[in-house]
Structure formats: C-alpha cells, structure tokens
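Moving on, here comes chain A:
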Amino acid sequence: MKQDKVDDKLASDCTRRTFLKAMGLGSAGSALVLSGCGDTDIVNEVDIEVRKELVLPNVDPQDFVRPGVEMYYASTCRQCPAGCGVHTRIREGRALKLEGNPVSSVNKGSLCMMGQAGLQGHYNPDRLTKPMVRKGGKLVEVSWDEAEDTLIKVMGRKNSKLAWLNGATSGHHAALIGAYLDAVGSKNHFVFDTLPPAVGHAANEKMFSNAVPKLALDKAKLIVSFGADFLGTWMSPVQFAKQYADFRNAPRGTLVQIEPKMTLTGANADRWLPIRPGTEGHLALALASLLAQDAKYAGRVSSDVLASLKDVDIEAVAKATDISAERIHKLHHLLTSHAPSLVLSGSSAEGFEHGSQAANAILLLNVMLDNVGKTILPREEVDFPDLHPQLGGWAQLKSFVDGLNHGDFDTAVVFGTNPIYQAPDFMGADKAFAKAKTKVSFSMFPDETTMASDVVIPIHSPLEEWNTSMPAYAVEDGQLNLQQPVMNPVFGDDSTRAFGDVLLTLLQNIDAQFKRWDSYQTYVTDALLTMRPVLVNPPRATVPGQTPEEGFKQGILSTGFVQLKSKKSKPIVAKLEPVDLPTATGDDAKFPFHLVPSPRAGLWDGRHANLPWLQELPDQLTEVVWDSWVEMHPKTAESMGLITGDVVNVKSSSGSLTAKVVVFPGIHKNTIAIPLGQGHTEYGRYAKGIGVNPYKILNAKFDKQTGELATHATQVAITKVENRGDLVTFAHGDLVLESNTSTQAGREIVKTVTAEQFNREEKEV
Partner candidate 1 sequence: MRRRQKHFLFGVFDDFEKARDVVSELKVLDLKEKVIDNIELYSPIEHPEVEEILGTFHQPIQRFTFFGAITGAVCAFLLVAAAAQSMFTVQPQGGKPVIPLPMDIVITYEGTIMFGVYSTIVAFLIYSGLPRRLKKYYSQKVSEDQIGIEVQIDPTKSDKARAVLEKCGAVEIREVTQ
Partner candidate 2 sequence: MSDYSMKDIEWAKINRDVLASLESPRKEFWIVLSVCIFLVLCGAAAEVYQYNEGLGTALMNKPHFWQLYISNFVFWIGMSHSGTLLSAILLLTHADWRKPIYRFAEAMTLFSILTAAIFPVIHLGRVWDMYWVLPYPNERGIWPNFRSPLLWDAAAITTYATSSILFLYVGMIPDLAICRDNAKGWRKKLYTALSIGWMGRASEWMAFRKTYVLLACFLVPLAVSVHSIVASDFAMSIMPDWHITSFPPYFVAGALYSGCAAIITLFVLLRYVFKFEDYMTTEIMDKTAKLTFAIAMVWNYLNLSEYASIWYSNDMFEKEVLLEKFFGPYHWVVWGMLLCALVAPFAMAFEKVRHNMWAMFWLSLVLQLGMWLERFQIVSPPLASNHEPWTWAVVWPGLIQLTITVASFGWFTMLFLIFCKVFPSVSMYEVKEMVFHRRKASSRTDMEDLDKVKDDMIKAEEGLS
C-alpha cells in the first residue's frame, strides 16, 4: 500500500453509520435525498437483531430505518469475480433486493441470477455466527475474545511457514492480504479459483501480451467460440450478455459454438457443432491451414507458423473431430466472409494436456483474420498493481497442496475458496490440509474446508462490510468497485466480523504502523482519499458546508465505484509460435466416454449450492433442479438401454461416482457431462448431500505448459446401477419422462425467422 498522508479528522468524525446515512440513492434515476445526521423523526423502529417490531421513542433513532421508505445503496456484487455494480434496496433496515447499478460499466444495470441470489447468502440460515476453535477434535463455538486470542497466537506473529490460500480476489482485500503476508514474512501466497480460464489467460498473455485482453463481441460480425460459454460462466457473463445483445442487433452477428457439450452460449448459437473433446485445436489448425491457402491471411503470420500449417489433412481432421469436411469448409467460408470476426477459446478447448497449444491454435485464427486491434483490444495500464484482480488457478492449488504434503507449512489459512470440496481426489487435498498444524478458515459458511479447519472465523457477508474490488474482466480499465454495509449485520454486532477488520487487527499485532486505522473501513476510506489525485473526476462537495472529503465520500458511495486514471497502451503485436498439437488419439476402450465437468450458470463452481433460489432455478439446458446428473446423447443412451432418471456409475481410473442419467441431445455421442456445483458433504442444509462433484474423479493430467489441471481430459466408463431415480426436471414435455426433448407440439410458442429476414425487417423499421 502506498500511504501518503492521513487525514486525521476523517477517522473519528464520521462513524460508519452517519457516513452511510448520507448515502441515499433513489431508484431508477430519481434520487431520494436523505437528510443529514440529525434526522430523528422516526417513530416506528424495527429491531433487526431480534426481528421484532418495537415502538421506540424518538430519542433513540436507528439509522437505516425510515419506515415505509425504500432506499437504495450502491455496492458491488461478490457472487463471482466479475464484480457487477449493484443497488441494494433497503426498507426498515433490511436488504430486500439487489439490482444492477446502471452506471457500472460491468453490468450496466443488469444482474445475473447469482447476483440476485446474493441476498440468500447474506440471510442464509446456515451462516456461521460464532467463531469456532477445534478442541479435542471437535469444533466448538467460542467467544470472540477467545477466538481473537487464538488467532493472534496462530497468525499474529512472524512466520515464514504460514501458507495463505484465497479465492479470486482484488482491491483492498488483496492489498491487505499482501501487506499481511509481507509483515508475517511469508512468501506462500496461493490463489485458487476454479472457473477463471487460467490456461486461456496464459495463452493470451503469450500471444497478445495481455492475459485478459478486451473483447469487443459487439463489434464482431461473426463469433466462433471454441467452448467459451460467455453467456453462462465465462469471466463476466453479464458484461458479455450486454455485448451479445448488441451483437445480435441488425445487422445481426452470427455465432458459431464448437464444443462437446452444449452450454448456454451453445444453446443460443446459430450453429452449434458437437466436437470430439480434445480436438478443438486440431479443428482450429485445419481452419488456419485453409485460411493459409489465401495469401491475404497467410501474410499475417510468420513463415515458421505457416510451415506448421502446411501438412494439415482436412479429411483426417474431420475424422478426428467428428465434424464433417464439408462443415469445416463451410466454417472456413464463414470466417472469410465475415469481418471483423472473433474467435474465442474456452475451457472445454483448454482443459487438456495440450490445452495451451489448443488455445494457441484457436487464437492464431484471430491473428490470421486480422481481428487483433478490431475485436481484441489491448488493456490500458493502471497503477496500483496491489489492487489488481488475482484469479489464480489449479496450478497454485497444486503448489499449496504439494507444500502441505512436504511439510513446508505449519499454518494454513484459507479465505474465500473451498479446496477440499473442489480438488480432485487424486490431489488428496483433504489429507494434505490435515497435515498442517493449524488451519484457519475465514468463511461465511460451514463449507468442507472450514469444517476441516482448527480455527473458524465467521465473516461478514459482502452486504455487511466495507471493501473495494476490481472486476476480473474490466470493460473500462481501472474501475475500482466499492462495497459498503447496506444494513446492520444480520446476526447482530457480536456475531460475524468483517474479514478486513480481523486481518487488520492481526496486522496491527505485527506491524504497529497499521494502528493508524481503527478499522478496515478507515483503512479503505483513507486509501481512497489518498487516491483522489489519480482518479477520473473525483466527486467534490455538492452541499454547502460539506467538507471536500465528505463530498468525495458521498459521491463515490452513491456511484458505487471509482475510476482510476489509466495510460493508453500500445496496440497489440501478436507474438506467434508454431502450434504443436499431439495427433488426436482414438477412444480408450476401457473408458470410452470423455467426461465434461460443466459449470452451470447459477451454481457456478459450487459456491452457490447453498442458495435455495439457485438450486430451484432449473439448469438452462436440462431443466433439472436440486440434483446432479449425467448428460448423455439419446443415441448413446439408447444403445446402452438407458433412459432419463436411470442411475449409472461413472468410473474413471481415479475414482467413480453415481448419478442419474439425463438424455440430452446437445452433447457429443462419445461424451458425457456432469454439472459442477453439487456433491457437497458440508455447506449447510440446502447443499449438503445433494448430487455429486465431477471434479472428484478427474485424472491427474495437467496442461503441459501452464501446469493447470486438465479438467476435460478424463475418460470414463459407465455402467447402469438401477432404474429410475428421483430426478426432477421441468422438461417433462412428452408426457413420459423418457427423453428430454420437448417439442412444441405445433403450438408455435417460439417462432423462428432467418437472420436475413430479421435484417430486412429491422431495416424497414
């Protein structure tokens, strides 16, 4: 942290409550102006701690509460790393609804289902409310005093053998964690998050010198996506959905999705092509070789790359990929007839031992098609690297586990991630974790890792704490999102604490200079005040009598984010390497099916399995609720004598699991898919004991270049266990539950027109 000067007045002057008080926001543009700190005309109060309605005299007004009047507070959604801005609707001191913040460039007023369900995490009945310490092998609830003492003993000292693992993070949490680890003298900082496409980021970094280049989906006329589910679970779904909406306006862009299992994006594609898993790179290479026949495209790549494209046999690729040669030529024609286009590489293409090379081959197409600089744009440079998002990946988790196994760490701290649930069985994360002498978990919920820890610190929900964060995929570089507590802690002041506050206390024990801040709130506000000079249009005092600081704070909190100044960076110059792909291998006779562990928009990687709204939201493709299932092509299922609901055993060489079959047409015939998100053994009443986690049976295969886990490389065998389990799907279209193909029965409920017709009509309009 770069701290220059602290404005002393601020720390004492305005408490969190009075501060918030000034932050009223009206709904839908009409600002609701709140009066200042002296407002006492409140008669009817709701005591939210005990949730009883009390009639209190005017002398003890609680803030937040203006009976019958709704207020909106700007904050940031922390349900996934995308970092959408939200407005929280408050009435009677309760957060009631989250809505997108229209001025946030990430989501422009919209929100996805996970964001909507943020409230259920906040009010979750299974939230941890008391710190817990393991005594005699059992976690017992203890007082905060005892917990703090324990914590200071464990973490409040210099310790180079302390290992820190957190989920994707950014902003001042990241900065504070960095500061803490510096103070402790530990270099063992690991970041692990399952879904951010680490292989893709590395490939982008290598080719475009930008791990996460800006993608202009809306500018493209054609998007060819190799398994990038940008409408569902890829990086920043709401942001991409916004761009997608523009992309679909007339003249309408064309979307081709190539992936073994249909994702939400595939379901919206103009052409969805099922491909044999692991051959995406080969297809891309074949397309590149076809393009290379034209000097226009060949001229954009170096000769060594061109050489590697020469001897690609289209027929052989057609055979390997299960995509006909005719279709490959049609794809080639599409690519040459639409400009600019955009070729995306997603997790189903990258999750192999040759994943980096596949991504390399796919991204190469962008260079040949001259999309770089048109639909793939460089990032601008922003200062404060401490605040930048850290997304991490499987490789870091592996290092963490390896370190634990080697006995390198005596203390393991986990925050915001759940490795014991996520890690495949072969990694032995649970056993390795048990090896650490002391395990500390900062968590809102009793998840698997938390329940395996020795010290459990219940933390505030994102709606109860101050924080800042940067979006994992920013549209405008340098956007720093703010979080503010929108209501009193749900379980009272003596239950949960802000993660920042706890960590700051620990820091203060090691490094006295952190005693300048009495709370994480002041730490964040000070930091922001300090950053004022580097902000774009920092808010100023608007009300007479307001100090500039107050004006600033009010301004940024009502916006919900600040914009850091950024420097224009140089245009991207692609650095190309020849693609080195292994020859596609045939099917494994023992394990004939490719396993696709597919993320669901909703449950994400499993972190939302405890939110009943999301459990009850049917899967977008199979319409199944509250369960795990095995997606299987109707032909395959027929040949194996399986129907929807039959229970099967899925066996890989590393393990097996049982789940119910869903016959599903949108999947390659040699592939099965199991959704992520279920299979929790802890995590509260809504998640525990439902379904299975496909990650558990993954084989120990890693991407050769990045060391990331090859999530899609596992092959499995299937055997039927029993008939008809209790699978619940809303797609019971054809009266008997035997297939999942609902037809419209001629009802014309969804009508379809051609793009040509669409463009013609929009022109007329």
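Here is the rule we go by: a contact is a pair of C-beta atoms (placed from the backbone, for glycine too) under 8 Å apart; a residue touches a chain by one contact, two chains touch by 3 or more; residues count from 1.
Regarding selection, all candidates are chains of the complex that A comes from, given by their letters.
Computed from a predicted model, the values in this text were never measured in an experiment.
As listed, 1 or 2 are all part of this complex, and the one touching chain A is 2. Chain contact summary for the complex, chain A toward candidate 2: residues 730-736, 742-747, 749.
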